[in-house]
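Here the complex is missing one protein chain, while the rest keep their positions.
Up next is subunit A:
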């Protein structure tokens, strides 16, 4: 099928009234959680997974994808209006966006963020449509050793991009992998680490793990020091950009889109990295670098385009290889599996309507987001005034009901407490929760492919280095870790992430 026929099929699917509705609900919820403090897309998607059970696979995935990129939009709204990035990738937007708002230019800052994001999202979606099919075809020739190498690479790149101690991130991955092995062994059915509980035979529920470490642990973290948020800009007027503004944002938007599209494919939070990369690039290229940090519109346009482009292209590894690039994508893997579809290179051939429908829905979703965000900005400003003390009980109860209703298994509810407390302790000790969740989702896959590879090679470990693709992937993985451990790069990473904290 050529690309236009495929896209046509995609749009036909995405434009079905019910799917537009799901897309709309998705981006609406996404914007909402992006705007609201203390709850991110990871926890939201985890909580809503059970709800999507009853939807069609296309509807469910369209909605979940919408939550993810919708949150990127919402996050930038809070970054600009109250200097509090709702999403880590919007941290850079806060630098100049908030300064613009203080100068009474909140309107143009929001418009820039929305238009830049829309442009970047559209371009990145097109790239996704063009590059996903050939990649998926290439991936069809992958055997177990290649998949094993790919998973290792994905896990290790994710730590290089995480901030904080690399040793701790590695330990979190391994802990995640081990937790993923709780339950019956795939080949022999032997129950492992179940303490004799039948309820644990099918493994730990990943919704418990996700809402535990990203929901409850985060709430406890926020309750350490309670303070009220101040909304400085009560009313946003004049959303229009001047001709001069348009001239100034064109190049940064283009560069941000390019940077974001490339970095988004990288595992482990490429959207955060791309926003920082775009900001420093714009600052270096600018004729008036002294304006940066004092309300330069370029400092909003570039990073916002970059993080939104990256949000779209981070679907490429998921849709073509079935390998999630970051925790949100890991939850999408879960969503595919709940719907009875194994994510990977086969999706494009077996479920073309689903595959192209998701891609087309992203474009529609981006359009809906512009419509939602610009005229309705007043509504979102009101949302900002909802106090956290009302919000967190809602998060907890939604997590409980959602988690319970998946299997009507009370153990899944207790799992939230366990992982909430474990996550809280570990986050407090300076360990990032994202690698743990990635490890948890990829653990069973890693073991399966490893053991299959060993069967194929008749117990010969050298199979991973004698097959060229897997050898290259493993060499890349090793290179990434060595690079991340090099002193000069570590300092750079510290610099990049210092601004975020």
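As a working rule, a residue touches a chain if its C-beta (ideal position, glycine included) is under 8 Å from a C-beta of that chain, and two chains touch if they have at least 3 such contacts; residues count from 1.
Just so it is clear, contacts and distances are computed from a predicted model.
From the set "Tripartite tricarboxylate transporter TctB family protein", "Glutamate transport system permease protein", "NADPH-dependent 2,4-dienoyl-CoA reductase/sulfur reductase-like enzyme" or "Cytochrome bc1 complex cytochrome b subunit", the protein name that UniProt assigns to the chain left out of the figure is "Tripartite tricarboxylate transporter TctB family protein".
Across the entire complex, the residue among A:56, A:165, A:202 or A:280 in touch with the chain not shown is A:165. Interface note: of A:104, A:393 or A:479, the residue touching the hidden chain in the full complex is A:393.
In the full complex, subunit A makes contact with the omitted chain through residues 51, 54, 165, 167-168, 170-171, 174-175, 177-178, 181, 185, 187-188, 190, 192-193, 216, 219-220, 223-226, 387-390, 392-394, 396-398, 400-401, 404-405, 408, 410, 413-414, 416-417, 420-421, 424-426, 428-431, 447, 450-451, 454-455, 458-461.
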